[in-house]
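What you see is the complex with one protein chain gone and the rest in place.
All chains are identified by letter, namely A and B, in their written order; residue positions are counted from 1 within each chain.
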Amino acid sequence: MSETVNATVSTAISPRTEPLLELDRLSVRFLLGRRRGGGEVRAVTDASLALRPGRVLALVGESGCGKSVLASALLGLLPANAQVRGRALLHRDRTVESGGSVELLTAPESVLARRVRGRLVGLVPQSAGTHLTPVRTARAQLEETIRRLRPRADPASADELADWAGLRPEQLDHHPHELSGGMAQRVAMALALAGDPPVVLADEPTTGLDRPLVDRTVDQLGDIAGQGRAVLLITHDLAAARRVATDVAVMYASRIVEAGPTAEVFGEPWHPYTAGLLRALPEGGFEPIPGHPPSLTELEGLERKWGCVFCQRCPEMPGFAPCTGDPEPIDHGDRRVAAHPPC
Amino acid sequence: MGDVRESVPESTAWESGSGQWRSAARKRAGTPRGGGREVRARIRLWGSLGTLVALVLAALLVPALAGNEGGVHYEAIRLPPSPEHPFGTDTAGRDVFVRALAGLRVSLLVAAVSALVSTVLGAAVGTIAGALGGWTDRLLMRVVDTVNAVPHLLLGIVIVALYRGSVVAVVLSIALTHWTAVARIVRSEVLSLRQRPYIDAAISGGATRWRVLHRHLLPAIVPQAALSAVLLIPHAVWHETALSFLGLGLPPHMASIGNILGDGREAVLLGAWWIILFPSALLVVTTLAVSGIAASWRDGVVPRRRSELAL
Partner (left out) sequence: MNTAAKTAAGSPSRAAAAGRLVLRRLGFAVPVLVIVAFGVFLLAAASPFDPIHQYYGVQIFDASAQDVAAVRARLGLDDPVLVQFWNWFSGVLSGDLGISRSMRQPVAQVVAERLPWTILLATTGLVVAVLIAVVLGTAAAWRQGGWIDRFVTAIGYALEGVPPFVLALLSIAVFSLGLGWLPVAGLTDAGSAISIGQVLEHLALPALVLGVSQSPWLVLHLRQSLLSSLSEDHVVGARARGLGEGIVVLRHALPTALLPFVNLIGTRIPELVTGAVLVEEVFSWPGVAAAVVTAATAVDYPLLAILALVATAAVLLGSLLADVAAILLDPRVAADG
């Protein structure tokens, strides 16, 4: 497997290469039907990110802050009541014949289905087992995917791919319900790479796995980034993120509040939320942030009332809301932080 | 604090992003096309109601106004549709339009009575099974399974065959074969009620069985049972029509839709298709109108029962 990959993808990697996928103020909201109150859910607000070859960008944050919606939005898999705004430019690198870029949010379904999904952007889904069709074996689905995405591929490549992902050939002959969480995860990893995509989105790939399997999975993501791919690791597991990510973006209540190289962000967090997340880790003192993230349906009201949705839980100023208006993104070299003037 | 914030213009942060919102819906299987679901649902409800009211009025008024002509009109046997007889005439020279509406009146009446009897029977069995539980429940549900194992029309045929020629036999034939669906629904409703804490509280609080039944069970069962009764009407019409068509249903002097269609069988072979076309169209439109009302009611009043009511 690794030979085929290295043959097609350049191995020259520098930290400042041109991004493969650029998000520019991407926002997603869901409109609720009249029966459910007619409101809206803000899932992602003005997210700007860049995925570069050879690097793993970890998108971290507590559960329910809109991280996973981002992956669905990039693959055009949002449900019909969703609306999007902003841009997501996929720059095809030289591994693709025609070059140029695709704007993922406006690309028609046919372009996404025939050229983008699986071929340019692979997805490692959350809860891998349920993302497999229950009445067909893992092998049938893997072979089908390889056949469709790479018609000229060797029929034996399913076994090679499975072997790379850490599966024995006979394990492929199981039906999805017979696979353990770890095995299903490996099948999902093999499926995501079946089309040899330069960009890989991993949506909470470690949910439900124990620590050794988590480490194994994220190391695998590190490996595939090492092959010259750009990897987006969406996770609420900071330890996993720290283990493999070269860059990190912290998401809170639909917004990216801080982004930058992992060592710098985790070494010296600028945003109080990042600091709070780090303090919640065992080595940070096991001191969880008080309260829960706000429900995404309430964001608009909260922001109007408080200015900054984090202030409710901000340890420095509990109960106070001195911030106002729009968070200002402050760019400082590689690092960005969303700041309200007093925060 | 809150009042100070009121002055902040609405969601400045939210509107400041780049570009316009656009739908993320894509053209692919599983994504509904076309909008206006709620509009269409309303059209269905009012269309069905209007149609049914019009049909019932026509069934009551038209035959009465046309009067009973009686006898055979030899000069008008099997005339194709014409301005004078918009739906033609039948083998006895009677106007198909008038006769079919009169037949609809009979069919609807028989169906409504049968549906009512059936619902009462089913609701009683369901309530007893659900409320008493234990072996009573098991026995009654076994009876339900057994009745369901016999094709309804066949059981109905056996019943009318042995008590032939009376309206009561037809009503019984329908009622005795259709109560099982109601019994199941009511039973599951009672069972889910029994799980709720306030029922326990009421019983342990010393409320009598009757009081619990009156205050808690009936209000929950009645809407379900009423909906079942409405939903049963198309089935009852269908059943009566089939029996009468086979010559086993209502006595010949009660011209129901089924009798008319049965009479029309030979006429069709003689080429007089209109004799069955209009009565059957009337039957289908009535069935659709009742189903449409029941469907709207189900979606609006008693949600999420669709699978069980797919009779």
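The criterion applied here is as follows: a contact is a pair of C-beta atoms (placed from the backbone, for glycine too) under 8 Å apart; a residue touches a chain by one contact, two chains touch by 3 or more.
Just so you know, these numbers come straight off a predicted model, no measurement behind them.
Enquirer: Which is it among A:Leu31, A:Leu77, A:Ala239 or A:Ala280 that touches the chain not included here?
Expert: With A:Leu31, A:Leu77, A:Ala239 or A:Ala280 as choices, the missing chain is touched by A:Leu77.
Enquirer: If I consider the whole complex, including the chain that's not displayed, which of A:Thr145, A:Thr235 or A:Ser254 touches that chain?
Expert: Touches the omitted chain: A:Thr145.
Enquirer: Touching residues of chain B against the unshown chain: what are they?
Expert: Looking at chain B, the ones touching the missing chain are residues 28-34, 145-146, 148-155, 157-164, 234, 238, 241-242, 245-248, 261, 264-265, 268-269, 271, 273, 276-277, 280, 283-284, 287-288, 291, 310.
Enquirer: Pick out the residues on chain A that sit against the missing chain.
Expert: Touch set of chain A with respect to the missing chain: 75, 77, 109, 113-114, 116-119, 122-123, 125, 127, 130-137, 139, 141, 144-145, 148-149, 169-170, 173-178, 188, 191-192, 194-195.
In this section, only the chains that are shown with their structure count from here on.
Enquirer: Just give me the whole-number Å value for how far the CA centre of chain A lies from that of chain B.
Expert: Distance between chain centres: 51 Å.
Enquirer: Which chain B residues qualify as touching chain A in the complex?
Expert: Counting only chain B, the residues touching chain A are 1-2, 5, 8, 10-14, 16-28, 31-32, 38.
Enquirer: Please output the residues of chain A touching chain B within their complex, sorted ascending.
Expert: 24-25, 27-29, 34, 42, 45-46, 73, 76, 78-87, 105-106, 108-109, 112-113, 300, 303-307, 321, 324-327
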